[in-house]
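Working notes for the structure below.
Removed from the display is one protein chain of the complex; every other protein chain stays in position.
And then chain A:
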Amino acid sequence: MSNLIKIKNSSFSPEKLKTMLYDMMVIRSFEETLKKLYQQGKIHGTMHLCIGQEATAVGACVPLTKEDKITSTHRGHGHSIAKGTDVKKMMAELLGKETGYCKGKGGSMHIADLDIGNLGANGIVAAGLPLGTGAALTSKMKDLGYVVLCFFGDGASNEGAFHESLNLASVWKLPVIFFCENNLYGMSGWIKEMTNIENIADRGAAYGIQSETINGNEILKVVEATERAVERARNGEGPSLIEAHTYRWEGHSRSDARKYRTRDEEKEWKKQRDPIALFKEQLIEENIITEEEFIELGNRVQAEMDEAVEFAESSKAPDLETLTTDIYA
């Protein structure tokens, strides 16, 4: 714990710190609820859970305002929640209901909420990077002052779209932050077998982009790094690349036997580096929160989740007539 950022030195009020903890708990609970609903056969298709990666999602969104934008990935529920996307409407979308964000037509990988700057999850690995670069171009051309943060994985950094986007954003000095959640695996591809460099962040140098590698399971480290990048973007200093080390506890998607990694490795990340447990302990140690308050937060999260499931389950399925609506504007 000694290398954790001291909360007393941070600029956040106790309320803000508790909100961060709460948001991480919502994400975890959302994902665990999905797992259950999937097992009960209430959710079809596939989904990619982000349990274990709550600190990157929440931490990276803390320095963003509502006007700022994100692009997300196939593993996007956490990012959406962190940006403020409504949990009820997201749950309804996952159950394919008309009250869902996308009227039941998008599903897990296509949640977008343009009103709060969530430009969408994406089923295509690395596709969010050029899209986010374009949104940042709009900000610059219209002098709108917002920044764009693109979430992507370590696997995505091997796509051409990653390299082309970094280069483009760099030469045009766009207000965009490329935020890599390095959870060590792309599906079954272990990072050491897929790239021959120490850090994904090293790639930023090739494009003249300010880059850093951080511990993505310590939320305040994530917040700090993102704050620096946001400031650079707002000052017109161009893009940044942040690589945050983290780990997904679950398999890649719902059909993964996880043969490519050891149970010991998983245990270690869960026991030693659980981002929620780490932050909670820190908050308790520094007297920001009590054990009772933590339990109380947990109850609130559960109530929010129950309400979301209730809302989703009682919502109507979309009418068949909507099959061909919303294709063209």
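Everything below uses one rule, namely that a residue touches a chain if its C-beta (ideal position, glycine included) is under 8 Å from a C-beta of that chain, and two chains touch if they have at least 3 such contacts; residues count from 1.
Assume contacts and distances are computed from a predicted model.
Entry comment: the absent subunit's protein name, as recorded by UniProt, is "Alpha-ketoacid dehydrogenase subunit beta", drawn from "Alpha-ketoacid dehydrogenase subunit beta", "Polysulfide reductase NrfD", "ABC transporter permease" or "SWIM-type domain-containing protein".
The omitted chain makes contact with just one of the residues A:Ser13, A:Gln272 or A:Thr325: A:Thr325. Only one of A:Glu164, A:Glu227 or A:Glu304 touches the absent chain when the whole complex is considered: A:Glu164. What chain A contributes to its contact with the hidden chain is residues 69, 71, 100-103, 105-106, 110, 112, 114, 119-120, 122-124, 127, 129-139, 141-142, 160-161, 164-165, 167-168, 171, 325-329.
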